[in-house]
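One protein chain is absent from this view; the other protein chains keep their places.
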Amino acid sequence: MALNIPCPFCGTRPYTEFTFGGELRPTESPDLDADFARVYHRANVAGQQQERWFHAHGCRRWLTLTRDTVTNRVG
Amino acid sequence: MAELTRPGLSVVLCGASPDALDALVPPGHGARTCRTAPDEALSVCPAEVAADVARELEDRVAALDDDAVVLDVSDGWTAWRLTGPDSRDAFAYASRLALPDEGFVQGSVAHVAAKVVVEADALTVLVPAYWHDHVRERLIHDARVTEAIP
Partner (left out) sequence: MATIDFEGTQVPFEDGDTIASALYRHGVRTFNRSLKYHRRRGLYCGTGDCPNCMVSVDGEPGARSCVTEARDGQVVERGTGWPSPDRDLIGITDKLHWAMPVGFYYKAFVKPRFAWETAERIIRRATGIGRLPLDATPAVKRARSAHTDVLVIGAGPAGLEAARAAAAAGADVIVAEEREVGWTFPPGRELDALRRLADQVRALPNVELREGHTAIGVYEGPTVPLVAEDALVEVEAGRVIVATGAVEAHGVFPGNDLPGVWLGRGAALMAARHGLGIGDRIVVAAETEEGLMHAATLRAAGSQVILLAPTALAERALAGVQVLRDARVLEATGSKHVTGVIVETPEGRKRIVCHALVLSLGWAPRDALLRMGEDLPVEGVGDVVAPVGDPPLGDGGYVCLCEDVGVHELEIAWAEGWTSSEILKRYTTATMGPCQGALCGLHLAAFAAARTDQVAVKGRRTTARPPVRGPRLEDLAGGVHEVIERRTSLHDRHVALGARMDRSGAWMRPGTYGDVAEEIRAVRERVGTMDVGTLGKFLVAGRDAQTLLDRVFPTRLHDLAPGRARYLIALDEGGYVMDDGLICALRDGRYYVTSTSGGADRMEAGLRNWADRWDLHVHLVNQTAELGAINVAGPGARELLGRLSDDDLSRAAIPYPGHAEIMVAGVACRAIAVGFVGELSYELHHPRSRGPELWDALLGAGADLGVAPHGLDALDVLRLEKGHFFLAQDTLPDDHPAKLGLGWAVDMDKPWFVGKASLERMAEIPLERRLVGLRFDGEPQRGMPLEAAGQIVGRVTSCARSEALGAAIGLGWLRARNGGWPTTLRAGATTATVVDRPFYDPEGVRLRG
C-alpha cells in the first residue's frame, strides 16, 4: 500500500514517516454514557474521514487531514 | 567518493510561539538555525561557540516571547557529515528525502528520524544520539561512504 501524507510543515511524505492517530474524535463528553460512545464507538465511514497523524520522523507534531477510506485519496 | 566524518557540533533548542520564531533574527557565530516545527528551532553550530549562540538566542527571544525556553541539547544529537562529490548520490542509498541545493530538511534517513543540514559542499545528518552507531553502520554499508579516521 502506498499512502502519502501532506505534513503542513514538512511537506508530503510517505506514510511510513508517521504514526496514525485514528479518527478525529472530541476530547471530552458531557456525561458518562456519551463518554463510552466517544471512547469506543467509531464512525468508521466508507468515505471522507477526518484523521489524526503524528509526523514521527519529521517535525514530531500532529496534523489533521481528510482521507477517503474507500479510494485512499487524501485531501 | 564520499567521506564520513564526525564534526564537533552543538545543538541549541529554542522553543517559542510561532510568531516569535517567525520574527526571531537567527543567532550568528556561524550557527545554522533550522525551523524544525512551528514552535521549535534548532541552532546547529561549532561546539566552541555554543554558549554564545545560546546567550544570543535567550536575549533575542525573550523580547518576543516571555514564555520561551532556550536549552543546549547537544548531548541529545549525534552528527554525521558527508563530504565529497558523491555525497548526494551516497545519501540516496540511505534516504528517500529530496535534498534542496542548500538549507534544511527533516525526515527518514536510515529508517530513523533525522535532520539534514545541506550546504554547498557537505551534508550533515543529525539523529538522536542513541542511533549514533546505527546511522554510521548504514552510511558505511548501504551508502558505501568511507569513514575518515581522525
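By written order: A and B. Residues from 1 in each chain.
Throughout what follows, a residue touches a chain if its C-beta (ideal position, glycine included) is under 8 Å from a C-beta of that chain, and two chains touch if they have at least 3 such contacts.
None of the values given here were measured: they were computed from a predicted structure.
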Displayed chains contacting the withheld chain: A, B
Among B:98, B:120 or B:149, residue touching the chain not depicted: B:98
Kindly note down the residues of chain B that lie in touch with the hidden chain. 13, 15, 17, 39, 67-69, 71, 73-77, 92-93, 95-98, 111-112, 128-134, 137-138, 142
So which bits of chain A touch the chain we can't see? 2-4, 14, 19, 21, 27-29, 32, 35-36, 38-40, 52, 54, 56, 60-62, 71-73
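The rule is short, and it goes like this: only the chains that are shown with their structure count from here on.
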Within their complex, state which residues of chain B touch chain A. 36-38, 40, 96, 105-108, 112-114
Contact residues on chain A for chain B in the complex? 9-10, 13-14, 16-17, 56-61
